[in-house]
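Below is one structure, written out as structure tokens, with a few remarks after it.
Here the complex is missing a single protein chain, while all its other protein chains stay put.
In order of appearance the chains are A, B, C and D, and numbering begins at 1 in each one.
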Amino acid sequence: MSEVQLRGVTKSFPDSHGGRTDVLHGVDIVAPEGQFVVLLGPSGCGKSTSLRIIAGLESATGGDVLIDGQRVNDVPAAKRRIAMVFQNYALYPHLSVLENIVFGLRVRKVPKRQRQERGLEAARKVGLDPYLDRKPSQLSGGQRQRAALARALVSDSKVVLMDEPLSNLDAKLRHQMRIELRNLQRDLGLTVIYVTHDQVEAMTMADHVVVMREGSVAQAAAPIDLYTEPADTEVASFIGSPPMNLLPGTSDGTNLRVAGSPSPWSLQARVPSEVTVGIRPESLAVDGSGPLEFHGRVRTSEMLGAETLLTLLTDTGEQFVARIPGIVRATEGDQVRLTTTPQELRFFDAATGRALVAPASA
Amino acid sequence: MSEVQLRGVTKSFPDSHGGRTDVLHGVDIVAPEGQFVVLLGPSGCGKSTSLRIIAGLESATGGDVLIDGQRVNDVPAAKRRIAMVFQNYALYPHLSVLENIVFGLRVRKVPKRQRQERGLEAARKVGLDPYLDRKPSQLSGGQRQRAALARALVSDSKVVLMDEPLSNLDAKLRHQMRIELRNLQRDLGLTVIYVTHDQVEAMTMADHVVVMREGSVAQAAAPIDLYTEPADTEVASFIGSPPMNLLPGTSDGTNLRVAGSPSPWSLQARVPSEVTVGIRPESLAVDGSGPLEFHGRVRTSEMLGAETLLTLLTDTGEQFVARIPGIVRATEGDQVRLTTTPQELRFFDAATGRALVAPASA
Amino acid sequence: ACGGDDGGSGDGTAELTMYYPVAVGGPLTDVVDDLIATCTEQHEGITVEAVYSGTYADTMTKAQTASRSDQGPDLAVLLTTDLYTLIDNGLIVPLSDVDDDLSWTEDRFYPAYLASGEAEGELWSLPFQRSTIVQYHNKEIYEQAGLDPEAPPTTWAELEEQAKTIQDEGAAEYGVEIPSTQFGNWMFQAMAIQSGVADTAGVDGIASYLDDPASVEALEWWKGMADDGLMPSGTTEWASTPDDFLAGRTGIMWHTTGNLTNVKSNADFEFGVSMLPANTQPGSPTGGGNLYIFDRGDEGTREAAYTIAQCLTEPEMAAEWSMESGYVATGPEAWETDTMAQYAEEFPQAAVARDQLEVAVGETTTHENGRVSQAINDSIAAVLTGQAEPQDALTQLQSDIDGILAQYQG
Amino acid sequence: MTAAIPTPTTAPPPEERRRRAPLRGRLGDQAFAWALLAPAFVVLIAFTHYPIIRSAWSSAHSRRGDLSAVQYETLVNDPVFWQVLRNNLWFALGTVPTSMALAILMAVWVNGKLRGKGFVRLAYFTPTILPMVAVASIWLFFFSPGVGPINGLLGAVGLPTRNWLGDPDTVLPALMVMMIWKQAGFFMIFYLAGLQNMSPELEEASTLEGASRWYHFRRVTFPLLMPTTLFVFVVAVTDAFKIIDHLFIMTGGGPNNASNLLLFYIYDTAFTFFDPNYAGALTMALVVILGLAAVIQFTVLERRVHYR
């Protein structure tokens, strides 16, 4: 009862010079019923615009918006029965937190008792119960965001759109909310389309991730597939923090030379002569036993607590990042040797950046 | 020339019933000249309020605000020469991006040419150069945030306050901006006070982290010390994502029984009879060789790409999280054994939650 | 009466609406209500809704507007100067339509008052709240200036002389004030009469005296007094002139008799009232409002309205109205009533206006009265403010007026 | 008739509004919008448009009732009309900018942290509360050359006194002063409401940038108040042509038309001269003048107004 689909949706805004700016160039997104779909992509790529088109707040310049197979391009937002958490909250300044939360219920004439109950419950879920009487102006940033979230949670809508709903919350709360949201979504069978910049959110919550790029979809896949099999170098470098290291390589058919690596690696599959080799930072180990190795000097070392990020400069001038578990106390200039295994390598066409299917392993 | 200090600052807001809500209860923060200080803490703990008091936008109900040792409580904001990135941007809706950025320079009558140049440079730094003529309403959320950031960057102020300036940016851009900000701060010798919820930001950028909790300072330390030696259980569970596992333990002087662990561990130091034992998720290894072990069943497993989070339920009903490098394909119900080493353990007083100094290792 | 059909009928019952203005400050509405009540008691079957309708101008506006929608009054008190306008717009009926024998009016009203209700050989209205211009002087100031407080000026020359003395002695800021706004044309008419202009009232609604040499002389005299500083330069405001007088800023003022009550109750000094001074002859125009019978197309209401109008002008009523309002009682019979006689004795100033009626002339009443009086006022203002010379202004004025009235000529 | 507010041809295409307004050009919205307007339009048509058409109709007739352009001929040759028009333009020029500037100043003052602002606010607003007829009488007294306190004050400090309302040179400025007094507090109310809708964060941001209050006002507050300013400006200009109550009491348009204003002249023509046909022609002139003013105001200003 609540599948959402964008089919070839384009959008252009008028710009100030009387021309038009194209913002979406044919976006296809499918959010099957009861699924949690995450939209991921660089700032300004069109995520919010896509959500707004689904919600009916913005009209698509071209293409179709379908809900349960019905074209709804001309259905007004109020009739689409979609809930939404706005990126900028859009709380009503004249209403208290509780009134903000139950606004939609009032609109739908839910009886007062029930309204109150459901509002309270939602407020409790997001930890706002001590602030029910406050006006939005008396809340902190994170509290406002939670109020906006609660407002979406109380609605009966089967489709919920969330635009970075946790961006202003601390890690602990965010973790809690992640679990809360995911449970709610499963329990109620909601179709959620969720915009986030947080990789952890994307990876842990999504059934399905849609990566957008400059107004179109770059890749849509299950989260782990996205991580392990990025469709191109751009997706590869967008997913993962720090992102995949991409190094130029040349092959003569049997051997692969990767920049920064002292010796050529033998190939067991065919790759074009010019390739880009991708290695995730966590696939590299210090002084490990993998058959493929790099030598370099430490440029910076960032200790994150649970792990340490080492940025290395190889003798050939390539720079890449390794993510080493635990605290590694390395100082700038230290010489290190990094190893990895062939299974961890990904190959991309050097010219187009496209992943090479069935990536050959050394 | 730009040390910032809060000394016993309290703040209360009038509430709607004519009473007052205490929001800060004696906050002490020192941001030495040229240092990068990060404020960390749960949503609503008073971070933004502290920044606003430093900026002079809010008056302290009690206590002193010092800049370079001078009490500035009564100096108006306009005279403090502090730049700030507001949590909600506060962009001027009628001005274009460029005009927004150079607003302060115009105020200070910087010549037009120079203004233009510096504005452009700042815009370029945050990647907004294609949008200079847009009005804020025509920008995406992340673009607005970057405009706000650029506005603070062009100012000549030696003290810069930033309230979650990167929260709406994607991981890649955020990484770039982190480096950009840090370099700028170093090059110009800025004193930066920076609010963030992002642990990575806190750990990588800060010279100094101040953890706040409900209107007071819980711990102030260098980032790595904070991670390794949290002052109490609350800080411990706030820092790190996922946070430190905290398990109740009892000691009889020589042996320590930790809930969820099948056998007692022998102690080499004195601990009170009731303790809380802290173990970071990344300190646990699956089937590892550490001398201390837990048995449990997998409850959930979250694959983040570079690592996998396993939530375990021990036979005794304790739940905790382990962070295992790489992709571990575990299904719910799998029986696993986790091990760790005594050095990784932290002990806290069970009653007060305070860290036990020179934490004894097993 | 509101609808056109529910008014009077042959059986002598009628519901009337009467509009009346209050042009002298104060709550006179009660007095009017009392007078009406007395009349309706006397004439059973007639009821009158007396509607207070603002100033004369407001009343005119209201009567016009309402009449166009056939909701107009049956009876109204309006300025005598609006006579031709009312006739031209077909709003009123001549009294001969209602009553064949109007001879009673000659006994009841002073001829000067009655005259201003006559046009085209018919009598159109009954004098009701009538006034004239008189001269007020402040006896205290006269004493201070060493003048005889009981000998106010009787000629223009005396006026100038006394005004000058008052000023020279520092007894008051101005010797005399003659207001020139609102009713400036009225004041000017008074001067023209005094200069010997024969027909200032206008014949058949045409005013032609304005470029008469005597008129020019009058205006020159007026302007001259202002130039000499005997009175304020520029125009003098009608409404605030009494205040200047009451505040002792001027020794003499010319103003309407309608102001008597006001001055009497508010002056904290002895004051005198006298006839206007003469140049070649004494004289003053009459003023104020008459009772008009409106044309509502119904014989019965017309008759009832006439009955009430008649009743309101009865000597006792006229006397009472005069004493309450300060207007001049409209006929000798009214002055002869006991109460009025007693009043005149206690307050002899009130009788001056009556005595002046001997030499009074009806006020200028023309077609297009609004335009014409506006034009006269403008010219007076132009001269007094130094924008034009009297001769030129009045010549121009007369030709303007001739233009306005051309369509009614002949 | 006022020309329709022109649709700027080079202005934003429909799409822009579409984004701003949740309105997608559906027929439903068309009908809905007109339904919203309907009640107001019934009243407007009945009590404004229809009477205006009637008076336009009568302006095309001579007084005898036959169709002719004689009224307009008279109008063009009527020196009073031209003088009145001139007066009115000066009057507008003298009152509109001053009262608007004062209004903003007042609004900023009473919106800020001013001691006793409750009192000051009331003081500014009292002219709006006082009925014009009463106020005009009071000002008549203030201006009166004899007893009037203005001359009293001038005299006390040794300045020359004048017959303010009796002198063609001073009567219009004197009326302007009164008009400004009457209007400034009235406009202040709307500026105050506008200021109340403004996010204080913007002021905070510019304070931090070191902007003075004046600078902030000039560069942020004022531009953001443009919707209010447009409103106040249009109202102020029309009011300058529309408010005549005081003339009835203070000058009657004199001396010699020196203070006569267009609407007062129309009123006189209609109700003192009883010449509805010529009044109709004058009314049309007024509508055309104000219509032109409105077109200019909207084309020049509406495009610069930043609404959100």
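Quick note on the criterion: a residue touches a chain if its C-beta (ideal position, glycine included) is under 8 Å from a C-beta of that chain, and two chains touch if they have at least 3 such contacts.
Just so we're on the same page, contacts and distances are computed from a predicted model.
**Q** There's a gap in the complex where one chain should be. From "K+/H+ antiporter subunit F", "Hydrogenase maturation factor", "Carbohydrate ABC transporter membrane protein 2 (CUT1 family)" or "Peptide/nickel transport system permease protein", what does UniProt name that chain?
**A** For the chain missing from the view, the UniProt record says "Carbohydrate ABC transporter membrane protein 2 (CUT1 family)".
**Q** Considering the complete complex, identify which of A:Q35, A:S50 or A:S155 is in touch with the unshown chain.
**A** Here the residue in touch with the unshown chain is A:S155.
**Q** So which of C:L102, C:L123 or C:A247 would be touching the chain we can't see?
**A** Of all options in C:L102, C:L123 or C:A247, contact with the hidden chain holds for C:A247.
**Q** Which of D:G185, D:G210 or D:G254 sits in contact with the chain that's absent?
**A** In the complete complex, the chain left out is touched by residue D:G185.
**Q** Take the complete complex as the reference. Which residues in chain C touch the chain that isn't displayed?
**A** 2, 17, 22-30, 49, 51-56, 58, 61-62, 64-66, 68-71, 131, 182-183, 238-243, 246-247, 255-256, 258-259, 261-262, 266, 268, 326
**Q** State which residues belonging to chain A touch the missing partner chain.
**A** Residue positions of chain A that touch the missing chain: 55-57, 76-79, 81-84, 86, 88-95, 103-104, 106-108, 135-137, 144, 151, 155.
**Q** Footprint of the hidden chain on chain D, which residues?
**A** 1-7, 14, 17-18, 20-23, 25, 29-30, 32-34, 36-37, 39-44, 46-52, 54-55, 102, 106, 109-111, 113-135, 137-142, 147, 149, 181, 184-186, 189-190, 192-194, 196-201, 227-228, 230-231, 234-235, 238, 241-242, 244-245, 249, 263, 266-267, 270, 276, 279, 283, 286-287, 290-291, 294, 307-308
Here is the rule we use: only the chains that are shown with their structure count from here on.
**Q** Would you mind pulling out the distance in Å between where the CA atoms of chain C average out and where those of chain D do?
**A** 38
**Q** Just how far, in Å, is the C-alpha centre of chain C from the one of chain B?
**A** Taking the average C-alpha coordinate of chain B and of chain C, the gap between them is 91 Å.
**Q** Mark out which residues of chain B touch at least two other chains, giving numbers and ranges.
**A** 88
**Q** Residues of chain C touching 2+ other chains?
**A** none
**Q** Would you pull the chain C residues touching chain D in the complex into a rising list?
**A** Residues 57, 60-61, 64, 85, 89, 173-174, 177, 180-182, 232-237, 239-240, 243-244, 247, 249-250, 368, 370-371, 374, 377-379, 381-382, 384-385, 387 of chain C touch chain D in their complex.
**Q** Please give the residue numbers of chain B that touch chain A in the complex, ascending.
**A** 13, 15-16, 40-44, 46-49, 87-88, 127, 133-135, 138-143, 146, 163-164, 167-175, 197-200, 203-204, 223-224, 227-228, 237-243, 280-282, 302-307, 309, 323, 325-327
**Q** Applying the document's contact rule, which stretches of chain D touch chain C when the two form their complex?
**A** Residue positions touching the partner: 137, 140-141, 144-148, 163, 165-168, 249, 251-252, 254-258, 268, 271-275.
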